[in-house]
Each structure stands twice: as C-alpha cells, then as structure tokens.
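Note that this complex is displayed minus one protein chain, with the remaining chains in position.
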Amino acid sequence: MIKNYLKVALKVLGRRKFFTFISLFGISVTLVVLMVATALLDQVFAPEAPEVHGDRTLGIYQVGLRSEQIAYTGFAGYGLLDRVLRNLTTEVPAVERTSILSVQSTAISYLDGKRVESWFKRTDGEFWRILDFQFLEGQPFSQDDEKNGHHVAVINASTRDRFFGGKPAVGKTIAIDGQTFRVVGVVKDVPVLRVVAFSDVWVPISTFKSSTYRKDYIGNFMAILLARSRADFPAIRSEVAARLKAAEAGIPNPEMYKWIFGGADTLLGAFSRVLFSTNSLADSHPERLLGVFLLLMMLFMILPTVNLVNINLSRILDRSSEIGVRKAFGASSWTLVGQFVVENVFLTLIGAGIGLILAAAVLSTLNASGAIPYSDLHLNGRVFLYGLGIALFFGLFSGVYPAWRMSKLHPVQALRGRQV
Amino acid sequence: MIRHLFKLVWNRKRTSALLILEIFFSFLVVFVVATLGMYCWDNYKRPLGFSIKNVWQLRIETKKSDDQHTPEESATFARLLKEVKSFDAIESAAGAMGAPYEFGQYQSGMTIHHHDVTMEFNEVTPELKDVLGLRLVAGRWFQEGDEKLSWLPVVIDRDLARDAFGGQEAIGQRLDEPAPDGMKPKPGMRVIGVVDDFRRAGELSGPGNYRFDLKRLGNPDDRPGRIILVKVRSGTPASFEETLMARAQGVAPEWSFEVKPLTQLRESAFRLRLTPLIVGGIVAFFLLLMVGLGLIGVLWQNLLQRTREIGLRRATGASRAEVHRQVVMEQILLTTLGVFLGTVLVAQIPILDLIGFVSGRVFAGGLLVAMVSIYLLSILCALYPSAMAARVQPADALRYE
Partner (left out) sequence: MIHLQEVSKLYRTDRVETTALDNINLDVGKGEFISVMGPSGCGKSTLLNLIGLLDEPTSGKVALDGKAIDRYGDRDLARVRNERLGFIFQQFHLVSDLSVVDNVEIPLLYRKMSNKERRRAALAALDRVGLSSRTRHFPTQLSGGQQQRVAIARAIVGRPGILLADEPTGNLDSQMGDEIMSILEDLNANEKTTIVMVTHDPRMAEKTHRVVRLFDGRQVQ
C-alpha cells in the first residue's frame, strides 16, 4: 500500500514542478534554520568530547547569596566550593570525582611587542580526569602540581601555533597574564560552546598571585561532580544542597549576606536556573528550558506551516478530479487522507534531505568564518534524528488539515471541478 | 467594486482565512525585525555624549567582588593611577568602575520626589571629563577639594535630570540611595552638574539615565576602581600597551591587567548588538522569500480554478486591464485584512506599554516598514498570476467541459 502511495506521490510531485519546488524550498529553509539551531544546542549540551561524561556530570555553576535587602547571583568563590566539595568523594561514594575550575577570562601576552589575547582557565588535576581531552603532546598537570603551585600549563593547538609556530611546545615556557608557565601538554582545540572545558590555556588554581581567593564565597569559579551513574543524581543533589546550607555559617561577610542558594545541576538545568532565576536548592527545572526551546521552535514554525498548508490546499484542489475518480471507485475518505498525508510526509522528508545538505554547508561556513571560536559544528546522528523528527512533525502537521478538506470534497463536485 | 471583491473574499472564507493568516504572520515577522532595526538606527543617530579618540582602557582584575576590598587596595589603586599619569605618552587618565562599550553595568534605583527612578552609575575621578570629552550643560564638573566634602558630589546626564526633576533646576538637588541593612550608608549625594546625554553602552544602545559619582582616591571607604581610562597622545604606537602593562604589574603584582583601545571594545559591542539583528534579518528574508513563492503558487492555482469566472467577466465586459486590476485588488484586500489584524496586535505594545524601549517613533517606523514591505511583497506576487489571468481567452474558458 505504502509503496503504491509513494509511486503516486512521486508522479504527482513530478507533474507540478513549480509547486514541488516552492514546497521544497519552504521545507528546506525551515529545516536549515532549525537544524543549525539544533547543532548549536547540541554543541553546548550533548555529552561529546571532551565532555564525554556530560550525561553523568553535575555542576555547581552559579550560586546566589542573599539577605533581605541584597542579592548576588553569579559565579561562586573558591572558598565556598572548596568547603562544599571537601571529602565529598570519600563520604558520598556515589560521587566519583570532583573538580573546581575558574570561568575562562582573557589574559594578555606580548609576543615581540604584539598583544596576544588568550582564554585562560585555572583548574585542578581532577579536571583532566573528568573531561576527556585529546592530547597532541605531553600530558595534563596533576593534582600534585595543583597542590604545590607548580607553574605549569596545558595549552591548545591554536595557542601552540601562536606562541611556538606550531612546533612542539612541551617543556617550553609561556608568559601570560604577567606570569610564566612551563607547558606540560598540548590539547586539540575545544569549541567555545563547551562552556566547562573551553579555554586556550589551562593552569593550576594555586598559581594565583595571591591566596585571598581561598576564603571567598563570591568569585569566578564553578565546580563539576562526576557521578557513578545518573541514578545517583537525587542523592548527590540533596547532599550538595545540605552542604550549601551548612556553608551559610561560614559566609565571610555575614553583615551583607545570610543565605546561599544554588545546587548541583545538569548543564541544561544550570541554564534554566539562570534564565528563570530559580532559587530552589534542589531543583533547577531543566524542563522549563526545554519548554522554551520547544516554544521558540513552534513560534518559528508557524509561518512555514501556514505557508505549506496553503500550498497543499492548492495542490489538492488542482487534483480534485483525481480525487473524484478515486472516490467514485470506492476509496474511503480515510484512504484518501492517508494517501495525502503519506505524500506530504514524503515531500517533507525530501525537503529535509535537501535541508540537511544545506545545513551542513551553513555549519561548515560558520566554522570556517571563525564567528564562534574553535566551533566544530557538525551534523551528527543526534542532530539528524532531531531534524528527522522535526520534519515528520512538520509533514504531518501541514498535511492533515488539507487532507481533511480533501476528504470532504463531494465526489460529483470533485469530478466536475469547482463550479465556475 | 471593492464591495464586490469583499464579498468574494468573505464567501471564500476558508481559503481567504489561510491566506490572511499567512500575511498576518509575515507582517509580524517583518515588524519585529524592522522595529529592532529601527531601534538600532534611531539610537545610532543620537548623540553619544563622549568621544573615544585615542582612549585606551586599562582593565584591572582584582579577582574579587566589588563588595570586598581593603583600604590597602584602595591605596594601591590611587598609586596606580598616579603612576599611569606620569607617562609622557599619556595626556590624561581617569579611574572608573565601568568603561564605555563594556557589557556589564552598575545599576541603581531610588525614589526621587515620590517616583522611582532607575539609573546606571559610575564612580569616576575628575579627569574623566577630559579623557572622554564630556560636555557640561549646567553647573560644574568635579574639582579639587570635592573629595573632602561631607556629602558626595554627583554629576548626572540630561536624561536623568529630565526623568528625576522634570523642568526643575537639577543643580543642588539631593539624591538618596537606600543602603542595605547593616551597611554603612553612603554619604548623601548632591547634584553639582549636568552633562549631555551619556550613553555608555555605545551608539546602538538606547537612551538611559546616567550618574557620575566622585571616586575619592584618598578615602579608604571608596573601593578601588576596575578601570583606568587613558587618553594617549596621537601617534602613540601600539607597543606602548606592553610598557603600560609592565608598569601596572609592577605597582600591583597581585592583580591582572588588560590594555585595549576603546575602538576594539566598540567593535565587539557593535558585533554583539548587530549579530542577532543580522541573523534575524537573514532568517526573515528567507521566510519572506518562502512566503512570496508560496503566494505566487497559491494565487496562480486559485486563478486556474477560477478560469471560467474570469472568462465570464471578460465576456460580460471586463477588459484585460480590468481583470488584471481586479486580481491585484483582491490580493490588496487580503493583505489589508492581514495587515489590519497584525496592526491591531502590535498596537497593544504601546497601548499596554509592554516593551519599554520601543519609542513612538521607532514603533511607527517599524510599522511603516512592515506595512510597505508586506504590501510590496503581496502585490509583487500577484502581478504574475494576474497577468496570466488577464490572458485568459473567454472563448476557451467558457467552452463545454
């Protein structure tokens, strides 16, 4: 049956080339926009290298400090995170590893009098064991390096190109942010959209010029926690919440802040927490953010859908005599609806295929343009599946109403075509 | 004729409604993009209130939140500013909390004469007027000795003067910022001068209230600045950046620094504001192209269905030109209905005051652009199908089936 449908569909599409063209144009333009957006989100959220364990990683990405009068929402200080994470892996076996890292900031170097800006992140040894970086040479710095304040650095390939002309860098020194570091490892570039992993240069936290950061509750740090499995998330969340609560006793400036808000979130949850200013300790409502994405997608798809429905209706009226014949020979309304919907989904899938090729072209142009540093946007199986899902939804949605109208056509009228 | 066409549209409700819906949504898309564009353009044409020629920023990273500082750090900052000023290549230098074109901002809210006023503020040293070329319109700017006053002198911009005091004289007025419990209240503020509208965030940002507080360098209560803005002599080479950094690092080894000409910040600010607009514009363009092609197809098909009606009209005395006109008029009628619905919807924005930043002019401009482009698109799409319709041979159209 389906095969027969498809055969008819192909013939119909070939017969009215202009309509097929405008339908395909609309479908592929719509899907290009949606797939590019999906690829961007995928790069942020999907568990891919180096954030290979993203699906079982929680993070304390932002915290809130509050009193009745004032509120701070933003990155935490090292002091707060250190207090929350201390002995967590031994006391809570569900937590495999923890790491503290600073938000990357720009740092300046001068090479022959020319200013070079690099992204600069401070972190610890565990960072390299939670995230899976691809090392081109050397190795990561260790927890010992961090403890002892060794001036060592891991740099990415682009930085090696800038500083050392692409020659092996391990063992050489790099002057950055007014300090000098010995390069111990070189990793493949990480896209800027990987917010946790991204940087140009990574150095131990303890190389800070002063040690006051060790007590701060407010600063520019975040923490990641690797769970043994996703099933442990609730337990870890409540433990972190309890520890954040307990940390209120140690607020360095209690005359200003009394309470701490925040929690261990997935990356999606963290964005949702920021977007909706969620205060609850335990739940960051990631589903709300998904809802926003879905809503935006729907909003965007309204116009293309109405457009496709209009085109479909026209295509149907054009074929009223065929419908009349089919009805006269006993096809039920349902068969006709089915036929048209299959035809439309088929068309949408062709459009999706074209859209996929165009999206790949748009993404590689975007990567090449350097608009998003080190972006490695690409279509993978996941993005493809999302695109396919969107296309199917689009095809069903825009096909059902016209098909229903078609099935309502009276056979005699349909045979005659519309009167005048 | 219009009435007749209206009846046709009405009696073909279901087909017409979908076309009107499509035009309605297209109108909304164009309106949103056009309004954002008009907003940027409108802002771009306004005076900026400062000049960044030969101005560099020295950004200081103390790695601490603003709320925590020691008196030593304030003193370090004062020393740093003095060191920077001692360079020959530097005409003048000023300390501040925020720099032009920076992304973040310092916000403050207070009640003045029983109405709430929000403003952006900055704490600056007196040299800022020369560095950024501020233009005073009333009163005076900060001067030596101001740091010893028992109250805090502030200079506000024209927007804030208008918003806070209306037609009244602003000079001498008091401003009181509520201090959080347990914190030392700031000294009372008094307006000593008014400068031209100051739009720190740059050309593309909207107008807003602005206040300059005096940063008292000798006062341990005043936090260290985060920025030193320097005006370098013209012709200073870029390599001077490194010299400046090294000197700063020497004064405050625990802090991190970054030197950048403000023109660079301006570039990234433009990119940040224009990127969404450009992306939106490209997407809207493709959506409209899609709608345009769709309209041509649908109109063409609809007219094909109506060949006999057109033949009949030709037979009963419509000339080719009249058929042509009728089809275009029908399309204009549909467009008018869609645009009308769209206008009713977007008119809620100023009526309910939904989005504060949209001024009447920007709104009207966006509306006009949206209307003109949708009518243009619609008519353009009707031209080809209507020309086809006008070519219908009545004798063929009315033949037996």
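Should a chain be cited, it is by its letter among A and B, assigned in written order, with residues numbered from 1 in that chain.
The rule we apply is simple: a contact is a pair of C-beta atoms (placed from the backbone, for glycine too) under 8 Å apart; a residue touches a chain by one contact, two chains touch by 3 or more.
For clarity, every value in this text was computed on a predicted model and none was experimentally measured.
By the touch rule set out above, chain B reaches the unshown chain at residues 1, 3-4, 7-8, 11-12, 308-309, 311-322, 393-395, 398-401.
Assume only the chains that are shown with their structure count from here on.
Looking at the complex, you find that chain B touches chain A at residues 14-15, 18-19, 21-22, 25-26, 29, 61, 63-65, 67-68, 180-183, 238-239, 241-242, 245, 249, 253-259, 275, 283, 286-287, 289-291, 293-294, 296-298, 300-302, 304-306, 308-309, 312, 401.
In the complex of the two chains, the chain A residues touching chain B come out as 18-19, 21-22, 25-26, 29-30, 33, 67-70, 72, 77, 105-108, 110, 113-115, 177-178, 208-210, 212-213, 216, 218-220, 252-253, 255-256, 302-304, 306-311, 313-315, 317-318, 371, 405, 416-418, 420.
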